[in-house]
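Below is one structure, written out as structure tokens, with a few remarks after it.
For this depiction, one protein chain was excluded, whereas all remaining protein chains were kept in their positions.
== subunit A ==
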């Protein structure tokens, strides 16, 4: 076996005390295509961000070709031959394709950027990725996502990588481009480049990679050659045996009167015909890997997206709400607890009371004036109902802990007495105790006849809370699981869009 090109020794990284990576030993070798596998939050991104110089590890050391290195910036990593293509594209939309491809080290003449040489270089690199159709003079902004990814690949190639990291680099590509990337990686492998490949598509990993590493909960579980484990075993390695949280008991399944029916919902290239239906008193989970259209589905139902097509029926009425205002004030009210509570859920600098009332000012007003008596009563009620631990309602909401902030967001929406509650990862980044309170609250709301649709990146939570789970993949529902069929194996397999019948 050859010497590793990059080696991690005991690398750890924490975010606000939460472990992202712990004592990870890991190595990748020249002339390999190495897949990194793991669930959401397993530490894959942290692993590569450290290698790419975006994050600095809290402990441990990284070796590049036997020397200890530490990168302070992405620039340094690039100069050492580690080139990373991130999931969030690192292209500048207002510059041209040629500008972007040559951005870190443009050809220069008399100190100024030589635009002709730049275009020639861009053309050569685009030809290497068989994208001669891309005009190097076009602005990146004008290209569709699939073309942008190819530009990103051309840009990465232009930097002469020793280690090439592809983080979901093929997620938006056409099949022809995927084949091009495969050929390219095989070619690079022959030249001794080490490619790290992160993909949620198992069949791509099968087709492409020779080495696989599985991560779970910030730990490196195992590295093995392709074929050493079956798909089923790999899925087991990814899940592990973790202690579960406590979930409230579920009622017996019964026939429910549907309140929300969605058929063939499409938006841009993110939703490709979603069919979902929810009944009153039901909790329905949305599963799948990050970015398969779950968030867009919730935003579409809440009236945030423009140009959504398909049919939506809310309590017998056809039509998608035209705005969040319409969604919350229709005859059947819809609430959305958004993904990012700090920007979309709360006005951090404003008092807790104002945040609680933000969606329901009309309920505590007489005419145009807010009735302070009604308002303070409503606030007190909401705080008591959710047992939010606060100093005074006039304190800024940013003084609260993450869990209590999330309770404020939920309480805010309960004030409008919604019939349908959409939750986007409601327990992200909050403590176990509050999580359990939120689970119990969701169940009691459902028992009161509310319909709940929630996305969670945590499979245990999906299984523990939901009456049913829809698994989304590439903007479509690929699987609907119910009762005993809701297992981690089942959800993970459906998320990866592979067949694990034997599990």
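The rule we apply is simple: contacts are C-beta pairs under 8 Å (C-beta built on N, C-alpha and C of every residue); 3 or more make two chains touch, one makes a residue touch a chain; residues count from 1.
Assume contacts and distances are computed from a predicted model.
Participant: Suppose you had to identify the omitted chain by its UniProt name; would it be "Sarcosine oxidase subunit gamma", "AAA family ATPase", "ABC transporter permease" or "Heme lyase CcmF/NrfE family subunit"?
Facilitator: "ABC transporter permease"
Participant: Thinking of the whole complex, not just what is shown, which of A:63, A:117, A:139 or A:370 touches the missing chain?
Facilitator: Checking the options A:63, A:117, A:139 or A:370, the one contacting the hidden chain is A:139.
Participant: Out of A:8, A:86, A:215 or A:247, which is the one that touches the chain we can't see?
Facilitator: The missing chain is touched by A:86.
Participant: Given that one chain is not shown, which residue among A:61, A:75 or A:257 touches it?
Facilitator: Considering all chains, including the one not shown, the answer is A:75.
Participant: Spell out, residue by residue, where the missing chain touches subunit A.
Facilitator: Against the missing chain, subunit A presents residues 54, 73-76, 78-79, 86, 88-95, 99, 103-104, 106, 108, 111-113, 115, 135, 137-139, 142, 267-268, 299, 304-307, 323, 344.
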